[in-house]
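Here you go, one structure.
One protein chain omitted, others in place.
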Amino acid sequence: MRTAIVVERLGHVYPDGTEALKGVSLAIGSGDYLALCGPNGSGKSTLARHLNGLLKPTEGRVLIGDLDTRTRTPAELAPHVGYLFQNPNHQLVAPTVEQEVAIGPRARGLSPREVRNRVAEALGELGIEELRSEHPLFLTLAQKQLVAIASLLALRPSVLVLDEPTTALDATERRRVMEIFDELWRAGRAIVLITHEMDLVAEHARRCAVLADGRMVFDGDPEGLFSSPEVLELASLERPQVAELGARLGASRPWLTVGDALRSPAAAGITSTIGLTLGRDGRETAANHSPRFLGANVPPEAL
Amino acid sequence: MSQHSPSPMAVGSDVVVHLQGVAFRYPDSDRDALHDVDLTIRRGEIVGIVGASGAGKSTLALVISGQIPAFVEGHLRGDVMVLGRSTRGRKASELAESVGIVYQDPEAQLYGLTVEEELAVGLENRNVPAAEIEERIRWALDVVGLRAALLTRSPYDLSGGEKQRVVIASVLALRPAVLVLDEPTSALDPGGKSTLYDLLGRLAHGGVTVIVVEHDLERLVLQANRLIWLEDGTIRAIGSPAEVLGESYLDAATPLRLPQVTELARRLGGPRPYPLDIAAAIRYAPIVRLASR
Partner (left out) sequence: MTLSSFYVPRDAPYRRLSPPTKVILPLALMTAAFLVSQPVTNLGLVLIVAALLRSAAVPGSVVRGFAQVLLTLIPVITVSWTVFYRSGAPVFNLGPIVVTEAGLIRAVATDLRFTAIVLSVPLILGTMPQQDLVAALRWLRLPYLLCFIIALALRMIPTLERDVAIIRDAQRSRGVELDKGGLVVRLRGLASIVLPLMTVSIGRLEVLARVIESRGVTRRGPRSFYRRPTPGPVDLAIMFCSVGALVVVSIAKTTPLGRIVIG
């Protein structure tokens, strides 16, 4: 795993004097799936905005590959780090999905043929080819979100920063979009997921960075986080309900997810009757895995 | 409107909301957004409306609060009775005194330069005397748990949770007997969600009937007296949370975001009623057995 982004002793003070980040250091590897957590005001959104150069450090620096964010505009960094905003309506501009996804590649000066390739590639990877000629504003929120993701993918970034992508989605949409992120990760990208939904952290993230009051107070795996009550308290975080349950019942292994809890001998027979499958890496996925997810091998952009 | 006691408007009947044979179709649509909806809600209940995106939850909230047909075009059939009167043909400002609605985005519902203005405008426009306005503002702030010091602040400067509560206070200042909320917790962090649900519990305890559209069920199931599960525009199940969530065994991938303990019980194929929280889960035999391996 190469290092994709290095955050070195990052400090950020806003114009009104608020010190949002105090000496935060973090190295994000090219294959990381990192959850970024913390209460409101902890600095997690501030930190996230440094990762693609939207904010410039007041102290320290952020390196994307060997590019210093202070020397590049965020648009120049978009082919390396894609940042997905919470509300897709803040981005949608074009009358068709196709044109919408083409905006980034065109703005970056790619040839018309390459632009067409990138659009097809992005729509294909997400399985939304059939939305190509639709007007983005008439789509559902979940569909708009996919269009926004496609717009980012068209620049082939090797890191994706996802800002609270699941808060307004129902359970089916949420599952679908988290599976997409899993696929995008498996295709070789680093994922940084900003969320306060700890069940998603337990289910998908491999690593968790917790901020409180502008400082990094934890950097480790979700299991480590859920067994550190002081950190949870400090960052006003709660364990997922099933983890809490497992702890109360004194389960022999920690229960991070519902799947974990079910993966005990007594449950094995019943689990297969209902038709759940365990994914390649032991993480559980829902039975109705859509055949449209190609899991295309998009070559990671060389940094 | 001259009430001096801080309790909400009390009207004789125990049934506050009654829908009979209700159906609604948006203009230019080829199918009904709601059909065959019959329901009765009583004073002081907390009722949750749950279901997949597009199932008609927001539409139902708009119908109950009278926003359909007061603002929203379309073809509404059936009877919608709130506090014994039909919502048809009534003006929005008059409806607001019976049933208030709080939408998802606080930013779209705040119009005042100060929190005080937010709360006072509705009362000023009803010619409520200044002394009474003052009292009602104080009451509304108190109910939602905001400090009086916030009165002179701009609503824009407040946190998401505080904004949401200012909107609720503004709606409550008109003393509706029914409060409808459409996905009030989407933009809130876990602390904000808990605060909001505590507030809804207090309101119901004080006699206000609360109807909440929600897709994250973890806290709702603990507060709601009943849930209405909507699917494709009609009621799939209605009953206590335990009863309704018990129905969810039918689909492997249900669109409801169940509390994890409920999901666990469902996947174990254990007996219904499924536990809705940790306290119930630790007494639920199949889960206890799981832990002892």
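Letters are used for the chains, namely A and B, taken in the order the chains are written, and counting of residues starts over at 1 for each.
Methods note: contacts are C-beta pairs under 8 Å (C-beta built on N, C-alpha and C of every residue); 3 or more make two chains touch, one makes a residue touch a chain.
Computed from a predicted structure; not experimentally measured.
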Chains on display which the left-out chain touches in the complete complex: A, B
Among B:G21, B:P129, B:G207 or B:P271, residue touching the chain not depicted: B:P129
Option touching the unshown chain, where A:L92, A:L123 or A:L225 are the choices: A:L92
Omitted-chain contact residue, chosen from A:G43, A:P57 or A:G104: A:G104
Absent chain, residues of chain B that touch it: 67, 71, 92-93, 95-96, 100-101, 103, 105, 107-114, 116-117, 120-130, 133-134, 154-156, 170, 174
Touch residues of chain A, complete complex, unshown partner: 49, 52, 54, 73-76, 78-79, 82-85, 87, 89-93, 103-105, 107-108, 137, 148, 151-152, 155
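The criterion applied here is as follows: only the chains that are shown with their structure count from here on.
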Rounded Å distance, chain A centre to chain B centre (Cα mean): 31
In the complex with chain A, residue positions of chain B that touch it: 51-54, 159-160, 183, 186-187, 189-191, 215, 218, 252-261, 263-264, 267-269, 278, 281-282, 287-293
For the chain A and chain B complex, residues of the former touching the latter: 39-40, 140-142, 167-175, 196, 199, 236-238, 240-242, 244-246, 248-252, 258, 261-262, 264-267, 270-271, 273-276, 286-288
